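Removed: one protein chain of the complex. Kept in place: all other protein chains.
Letters A, B and C mark the chains as written, and numbering starts fresh at 1 in each.
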Amino acid sequence: MKILVQTAPFDVGHETNAFTDTHKNVGAVVTFTGIVRDDDCGSLDAMEIEHYPAMTHKAITQHAQSAQDRWNLADVMVIHRYGKLVPGDVIMMVATAARHRTDAFQAAEFLMDYLKSRAPFWKKEWIDGHPRWVEAKQLDEDALARWD
Amino acid sequence: MKILVQTAPFDVGHETNAFTDTHKNVGAVVTFTGIVRDDDCGSLDAMEIEHYPAMTHKAITQHAQSAQDRWNLADVMVIHRYGKLVPGDVIMMVATAARHRTDAFQAAEFLMDYLKSRAPFWKKEWIDGHPRWVEAKQLDEDALARWD
Amino acid sequence: MQLVYFAWVRERIGTGSEPYDGPAQTVAELVAELRAREPRYDLVFSDLTSLRVAVDQELVDFDAPLSNAQEVAFFPPMTGG
Partner (left out) sequence: MQLVYFAWVRERIGTGSEPYDGPAQTVAELVAELRAREPRYDLVFSDLTSLRVAVDQELVDFDAPLSNAQEVAFFPPMTGG
């Protein structure tokens, strides 16, 4: 298991290959990459991600472990950035490795639903020059609830 | 849309980065990588994938288009190898790009379920020296049926 | 019209493709004609639930018509991905 919380950019392709190469007898690798995209209504100048350093790594690790308890996984990786980002920047990635594709897909979706609503990150956006904190979406709560 | 059917190995990380970099205003990229893994019961020496050249590219393209009709996708990529492979070799990958993660995840799973049971590929395995054609699994048919 | 075969269908019939210019109007009629030819065909087509058929590279049912088809392909259920 590899959990990184960092400000530095990272190379998704390089991380994907490194994650895939270290596993013997894995039939399926799923990756999710989250990218800063423009706002639906205005022009996004930048985004700042704040997090809770004492909690973030610990909380993500707990949830990665619960994914491993729940599905038959060979490995899990999460890399999440914080700090200032601009449109096109990679925010985070999740990777899951398993013998069978369904485990890899389900675990990756589960981890994403968790990271959206329960990992201690907060996004502030500057749209057309104005700052605003991104509000949590009911849609993301609903997505998380289906794993109960 | 990029659909490749080839014998040559390819670099999953490089393809993932190239796929991700070409899209503006995409928030989510999901990739699936399929890898030759050892048999559950014996030792897999090698695998040979046969396909139907006149049909393969056309059939995958049709299904990639139906994924695009069904979900809000910015792009789809499928690379599938045929010929002789050994354990650890990458067989294929799928990538989907979308504004929102649910579209990217759903479309990638849909394409995988399709490729498993409807794209004209057939796997022959050599296990402990004995060749046998891989049999289609009811599980894969069931996985496909949920999209009807 | 060309008949093409893949995977164990190809192996058991002993060729990957062969021409056909008989009277069959549907896939079912074509299958019946092939089964009557030789035991190796009869054996391959004895259980249609274990086979798939494509007419001009489109998957179809075994009762599909052959009107103007250029190529008919027989093969086992696919196992890609």
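FYI, a contact is a pair of C-beta atoms (placed from the backbone, for glycine too) under 8 Å apart; a residue touches a chain by one contact, two chains touch by 3 or more.
All values reported here derive from a predicted model rather than from experimental measurement.
Peer 1: Which displayed chains make contact with the chain that has been left out?
Peer 2: Contacts of the omitted chain with visible chains: A.
Peer 1: Contact with the hidden chain only, please: which chain A residues?
Peer 2: For chain A, the residues touching the absent chain are 34, 49-52, 54-55, 58-59, 80, 91-92, 112, 115-124, 133-136.
Just so it is clear, only the chains that are shown with their structure count from here on.
Peer 1: What whole-Å value do you get for the distance between chain A and chain C if each is reduced to the mean of its CA atoms?
Peer 2: Result: the chain centres lie 48 Å from each other.
Peer 1: Which residue numbers or ranges of chain B touch two or more of the other chains?
Peer 2: Expected reply: 34, 112.
Peer 1: Mind pulling the residue numbers of chain C that touch at least two other chains?
Peer 2: 81, in rising order.
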